[in-house]
Structures are given as structure tokens and as C-alpha cells.
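I have a structure I would like to understand better, so I am pasting it below and will then ask my questions one at a time.
Every protein chain except one is present and positioned as in the full complex.
We call the chains A and B, going by the order they appear; numbering starts again at 1 in every chain.
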Amino acid sequence: MSALAGTAVGLSVPQLEGDDKLCGSAQYIADLHRPGMLHGAILQSPHAHARIRGYDLSAARALPGVRAIITGDDLDEQHRMGAFIKDEPAFAKGKVRYVGEIVAAVAAESEAIARAATQLIRVDYEELPAVVDPAAALAPDAPLVHEGSAQYIKVFDAGTDGNLCSRTEFTSGDVDAAWAGCDTVVEATYTTQAQAHVSLEPVGALAEIDAGGRITLWSANQSVFRVQASVCESLGLPMTKLRCLTPRVGAGFGNKMEAHVQPAVVLLAMKARRTVRMILSREEDFETVRARHPFSIRIKTGARRDGTLVAREIEVLLDGGAYGDDSPGVLGYALLMQCGPYRIPHVRAHGRVAYTNKLRFGAFRGFGVPQVTFAAESQLDELAEQIGIDRIALRRRNMLVPGDPWFGGQAIRSNGLAECLDIVERESRWREPVAAPTPDAPSGQRLRRGRGIALSAHISGLLASGAIVRLLEDGSVLLNTGAVDIGQGSNTVLTQICAEALQLPVDRVAIASPDTDGSPYNWGTTASRVTYVTGRSVVGAAAEIEKKLKAHAGEMLECGVDDLELLPGGKVAVKGVAQKSVSFADISGRAHWAAGGPLIGTHSWVFDQKTFDPKRAVALGLPFAQIGIFSFNALVVEVELDEATGQVRVVGAWSACDIGRAINPMLASGQIEGAFVQGMGYALVEEMVWDGARLANPSLMDYKIPTMGELPETLRAYLIESDEPSGPFGAKSVGELGINGVAAAIANAIADAAGVRLRQLPMTGERVLRGLLESAAAS
Amino acid sequence: MSPASAATTGAARVELDVNGSVADVRAGLSTTLLTVLRDDLHLTAAKRGCNQGVCGACTVEIDGVPMRACLSLAHGCVDRPVRTLEGMLETPRMQALQRAFAVSGAFQCGFCTPGVLVAAHALLASDPDPDEAAIRRALSGNLCRCTGYARIVAAVRSAASSLAAPANQASA
Partner (left out) sequence: MTAMPQGMLWPRTVQEATAMLADDPDAKALAGGATLVAMMNARVVEPHALVNLALIDELRGIRSEADGTIRIGAFTRHVETAGCALLRGTAEVVWQAAGKIANATVRNMGTIGGSISFADPGLDYPPAIVAADASIEIASVAQRRRVAAADFFVDWYTTALEPGEIVTAVILAPKAGGASYVKHARVASDYATASAAVCIEGRGTVRAVIGSCGPTPIRDDAADALLSGDRSDAAIASAGALLEARADPLDDVRGSAEYRRLLIPRLLLRAIRQAETSIAA
């Protein structure tokens, strides 16, 4: 591992925003207040699919206190946004495509008036047949969610056609020939459900407009730059007219990565020519924004009798909902990652996303990997059972070792997977028998325990970042990266990286809040990319500052720059002669007042490692041409299953993550633990349920996430440091890694406990009990 | 009732006792304590996460006991002292909790944190040495989507220990 100055990296520094959060003074979007501001409210579509024939706003306009109303008539047909396919207007125009879609919005003197006014808006709909099932949507005579889908602008070869939003295929080797060389082949279908993000903070935005028409937009977001792009594209605004800022954000998990109410709020502010704030209710957030893609997965894996994996075919169908959003990326990424961290020479991975008349499905922690890992890691256990080989032995035999590339040939230069597996095998006491909590209970009334394992991976490198480091007049440092801290602690981690690079204590570095006016471009807080991609920018910008510091110091100390070194605490000294030094403050003074000008260090880059080696894999419809740098996870869970009710609870979880280097061990562990519990909800409890085309459970009464009561007795995160050579101080990222294997590990543990193999999520008590009864009937 | 009148009906003066001070506000019959705290008194620690009493982000103390501000009507809180997180910042118990939360990493986005701290503060007041089961029971009504809860439990335990420690030292 590269040596550290020890001022910052590797320290469990508490979050820099901790005081505000612990005193309740942190300002989230709903806490922002402007004197005289208007309040916004939305009108939602009652129909899953309908043409909008017209609006009657007269009653709404007449309500005292109403200041602006916007509808699709205020939008231009040409202006559409979308991360991969420009298919989405700012809100519904011409048609509504899902129940709950924003059809109109009102700004008024109070929220109560705004909400009352929305109920006075009359919309003339012509109902159309709706399609809610993705397979039905791809049938030849299905109603078209987007009639003009082929004409939309796309950023890659999506293959869009009718309700086919995108299609992707990756092949490696010769799968069709390879089955013949397999001694065992297992094939099965898995289905996964829509999961709601349930960030504790519902979405919202606040837009201010100046006399010249320039807008300042605050919103709960994961990327000020994606907000800017989406609002400007969907409203036809030049980017110079919109400044996007970030308050404290109450989590996102992907829900706040792309636009939500921002375009509507900006348009309201423009129409009212006053500040407008709009915060969605919990129900509106559930119904309107986005959720995790349901997947239907057909997967087939072949191996030799010694357990060596030979061939994999996987076909997926994603429910994309009404708009493309991040769907093509989720599809492509899921297919890239479905092999898991294993060598499989012959692979065909293909899939499609279908438009349906439901809310858009989009980014959610894991981005398709929890879904395919559920299928693939479950299948590996079934394969192990069929071959008669130990579940861990099968994985050890095939897992990627240092030197192996990822599926498709991308080089991996740090791989700590073996240590991850070793530690969870040991710590979970895998080799010992599980406890039998009710040894004397009769059959049908027992509590049964079992263990399951899953290995998975996630990337760290994607798209662009920049960083600006400035030396302030007193020698302290200001860092500006544009990366949004959504609670995961990126502000703290990036500050630590900068401090370490300049050998400063953390409290001598301040970090600016993301602002499209002042911050360098950062694609967003998503894809687990901030520590790695933005961290590298921070290192690069700090290196520039170091160069400039030394240039000054060389002149001040009359020596060559190669004879100089940084000392901890903000000094530049002659190597080996600590007394011959100048402080950062001295240098800054010289620069500001005498020579050279203020010290500014910058760095800008876009991740450019190619996803695939064209000699190793063929790709069709590849949404990310450059994505990579792999972190690895080994996860063991122990479950307890109640035979009487089928209910499963997790009693122990041991999750080891190779993250290259833990910049902040406490924050990294927090990500792993939080991801586990969120994954546990995904595996056992959470499900968005549709009643026809209407979401039946858009409330926290009916949609349940794990409570403290569900916390396993043992939940352990282990940090493995394999030192990624390209990473900032060796770091890779950790934000999503911990969720990917959870559903699979739990499914495998249930099979271990009770011999029931579930292939549908969530694995509710009902589904488990049905499985128990079916296997009892079969035997 | 027509939507228009629902929007404007019934605001009347109400005097509340919030954090030891008299707060004189106007509230409609259906106006919740949460709305008054946040919008009229600008005490924004209590958050609106669901407005149905499920998430716990609005938890405050009424009559010395943790309750949901979103399920409490402003007019129903007359003569019932209300204490929010802002009104507990000076207590040794809250300061011990804050220190423990900070060093344990018991919060991430922080949105649930005020509600958790109020509930934990009340727990330690009634049970200075709660075991893990007691902590889970007291805090099961506070949802957190970020931390996975383990560090919250550890932080409450740690705060309890640190509050007990000075007394132990004194008697040692």
C-alpha cells in the first residue's frame, strides 16, 4: 500500500455536517424558506393512458391566492429530456402515460390553496387502452406508449422500436457450442419486483427568478448538473439561464439522480415571476417519481463435473415504465455484471426494456445488479447441489483471481475477493453446524436456521468529474468538486483526500457546496463513483497546487523545486532541512500580493477505460462504452425460518468488501451496513403492488421497509484493502456494492434452512410457506 | 365542503408552550403541530417524512413523552408543553447522545436523526441503562433508510454508558 502522511486518509473522521444534522439545523429543501414565496402543488393523472384533449382552468384561476397554473400547453413539443433517450417532456404533454403522472401544477400563496386549486382543474381526457405487462407491451398489437419512439434522439444505439425502449446483447466465446461440453446444465426463471427508494425525505424544489429571467433552483438532488441539463432540455432554456444548487439532501439511492419536480417548479416560477417551492407528499413521491426495475430473468449455466463454469446464457426483460430514464443503462449494466466475479468463457447475455403505462423505473442502488445477482448466485447454489460440490468450493474454483479480467476482457488491477471470502467464511462460522433453536418442536412448528452466501461486484469508474482547489489567503484550502453529498459522506471523504494530498489536517480544508455556477462538472452521485472518479480529480487538483506551492517556495528559499517536500501542517521545506521552510500562508501572501496571482489547482477528466475488449466480447446496444474499476463483495447470511408462518428473519450477516483503500472506515462500513438492510427489505418484504394500472400501496402504512426490529443480531462489515493502483490513495468505491448479493444470499440461506428454492422476490412469509407446503406435498 | 373553503376555513388564534416559551400562532382546526412548528415557528428539526405517523421523523415531546407532531392537532396541544430537538440541545443527555452518534456514525443523511434523538432522549430519561431489546422497542417507530440501524443502537448504548460513567468514577 502506498504510504500515507497520516493526516486524514484512513481516519474515521465524523461527517463534517454532523453538528447541523445532530442539532436539527441542517437545511433540507423543505426547510428552505423565502419571504413571500409561493407554494406549488401538482395535479396527477387518474388514467394510465389517455390523450389530453384540453384543459379548463377557469375555476382554478378564480380561486383567490392562485398565482400561476401550468399545463402541457405551456410546453413545446420539441423539448424532451432523458438520460439515454430524449423521450420525456417536463411533465405530461399531449398524453398521460401512467396513473399519477404530473398533468398540471399550481403556484399559490399557500400550499392549501395550491392543492385546492389543482382539484378545480378540469382535464378533458380521451382514455386509451393501457399496457402494464412488459411482455404484453412487446406483443405486435400492443397499445403504443410512445408512438414516435423511433424518432427520439438517443445517445447510443438503443434499437428503440414501438414499445421496445432499448435492447442490448453481449456475447463472448461460443455459447451454443459450449453446452455440449458441460456435464451439468441448470436453467430457471427468476422474477423480481419493483422496489421503492423510500428516502426519508420526499422530493422537492425551490426556484427563484430574477428580473432578467435567470433562475436559481434549489432541489433535493444527486446531481446539480443533471438537474440543469434536464430542466434546460425539457423547457428549452439556455444553460446560462439556470443555476442549480443543493441544500442538505435527505438521501436518494437513485430516486433523485434524474429530474423529478424541478422542471415544473422552474416553469411555475417563470410564469408567476416569483419564487416557488414545491414539496411532494410521501404518496405523491411514491406514485410520481421512479422505482427499481422489475426484472424477468431466464438464466442457464453449464459446468463440468469438477465444477468449472463453462457457459452462461441469460435473457432479461425489464419493465421500463412510461419513460426511458436510466433504463437502457440499467439493462446494459446488469448484463455486464451478470457473470458475477467468475471466469465463464462462453456467454450470451441479452435483454430488452419495454415501455409500459406505469411510472418510470430508474436508478436505484445496484442499478440492475441486485436483480441479476439474485438469479445468478441462486443458480450457482443449485448447480453446486446438482453437481454435488460444496457451495463455497464451487465459487472458489471459479472466482476471479488477481490477473483475471472482467467478462468482456477489461483488466482488473486490484482484486481482494479471496480475502473477502476467507473472512466471511471464518467469521460466520460457516463450517460449523447452524443452531437448532427449537429442537423439540414437532414438524411444522419449528424454527429452522440456514446459511447462504453470495459473491458480487460493482464498478467505481464512470463518466466525468472535475475539481478545483484554491489556496485561501491564510494558507488554508477550499475544495470545489460539484459532487453532491446525499448523506453518504462524500464531502467528508473528498475533504480527507484533499487534506491528505496536501498533508493538511482535515479542518484546514473546506469544501464548497455544489453549484452549477461555481463548481466544475460532475456527472453525479450515483454509480458508486464519487470516491474513485471525483477523488482522482481531487488528487489531481491538489497535485497542481503542490506544484505551484513548490514553484513559489523554490524562489522564496532559493533552491530547485526537486529539492522541496511538503511537511504536515501546511509547509513546504527543503528536503531533510525542516527549518528551511515556508508556510502555505507565506506562499499565499506572496502569490496574492506580489507574484503569480492566486493559487488555483484544477483537474478534469472522463473515465476512459473501455468496457469491452472487442477481441473478447461483441456488444450490441452498449449504453456505457467506458465503465469499470471493480470492487468486490462476499456476503454470508444466516436466517431463521418459522415453519408455522413461513416468515424469515436474518439473524446474522457478514459482508466483506474489497474497496481498495478505506478513506474513512466508519463511513465505508456505514454504506455496507445500510446497503445490507435495504437489500434485506428488497429480499423479504418490499414490493410495489399494482391494482391494474394503479399503484395500490403508495404509502408507508402499506409499503413497509425494515425497522429497527428487523436488524439482525449480528451485522458485520469488513473492509478489505487491495490497493487499486489507479484509485485515489488506492481507493475504489463502496456505495452500492453491499446491496447486490443480499437477496441471493438470503435465498440461498432459505434453501439451506428448509430445502425451499424461491425464485421470486420478495420472499415473503406467504411465498416461503407455500414453498414449504409444496415440497412437503411432493415428498 | 368545497375545496376552496377547505383551503381558507377556520384559522383561529392558539397559544402553545413550545420549548418553554409561549408561541402565539394562528392555526386551522386541521393544522397539525408539525405544520405550526415548521412553518410558523421555524423550528425545522422535526421533519415531514410521511404525514401519517409511520416514519417517526416528526417525533417531538408532548407532555414529556415522545409523540408524532404530524398526528397532533395544533389546537389539541393547548396547555400541553411541547419540546422539540431544538429545546433539548442543552441537556447533558442530548449532548451525550450527539457525541455518541457522531463518533459511531449513527446517522448519514440526517433526515431521520432529529426524531431518533428525541425518542432516544426520552428512552434514556426513563431507562438510563437500556439493553438492546429495550432500545429496539423504543426506537422501532423511527425509520431509517441509510444506516441499517446497527450504529444507532450502538450509539444509544454508548451514550447511556457515558452518562453513567461519571457517577461510577465518583464512587470508585
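Just so it is clear, contacts are C-beta pairs under 8 Å (C-beta built on N, C-alpha and C of every residue); 3 or more make two chains touch, one makes a residue touch a chain.
Note that this is a predicted model, so its numbers are computed, not measured.
Between the chain not shown and the residues A:23, A:685 or A:737, the one that touches is A:685.
Contact with the chain not shown here comes from a single listed residue; of A:58, A:645 or A:775, that residue is A:645. In the complete complex, the residue from B:82, B:117 or B:138 that touches the missing chain is B:138.
Residue B:75 is the one among B:47, B:75 or B:151 that touches the chain not shown. Not every partner is drawn; the one left out touches subunit B at residues 1, 6, 9-10, 12, 29-30, 32, 51-54, 56, 59, 65-68, 70-73, 75-76, 78, 119, 136-142. Seen across the whole complex, the unshown chain contacts subunit A at 283, 442, 444-445, 644-645, 647, 685, 687, 689, 696-697, 701-710, 764-766, 769-770, 773.
Simple rule for what comes next: only the chains that are shown with their structure count from here on.
If you average the Cα atoms of subunit A and of subunit B, the two centres end up 30 Å apart. Those residues of subunit A that touch subunit B in the shared complex are 12, 14-15, 17-18, 20-28, 30-31, 33, 63-65, 110, 112-113, 115-117, 119-120, 197-202, 248-251, 253, 279, 281-282, 486-489, 666-667, 669-670, 673-678, 699-701, 705-709, 711, 715.
Across the complex, subunit A is touched by residues 3-4, 6-8, 38, 42, 44-52, 54-55, 57, 84-86, 89, 98, 101-105, 107-114, 117, 135-136, 139-153 of subunit B.
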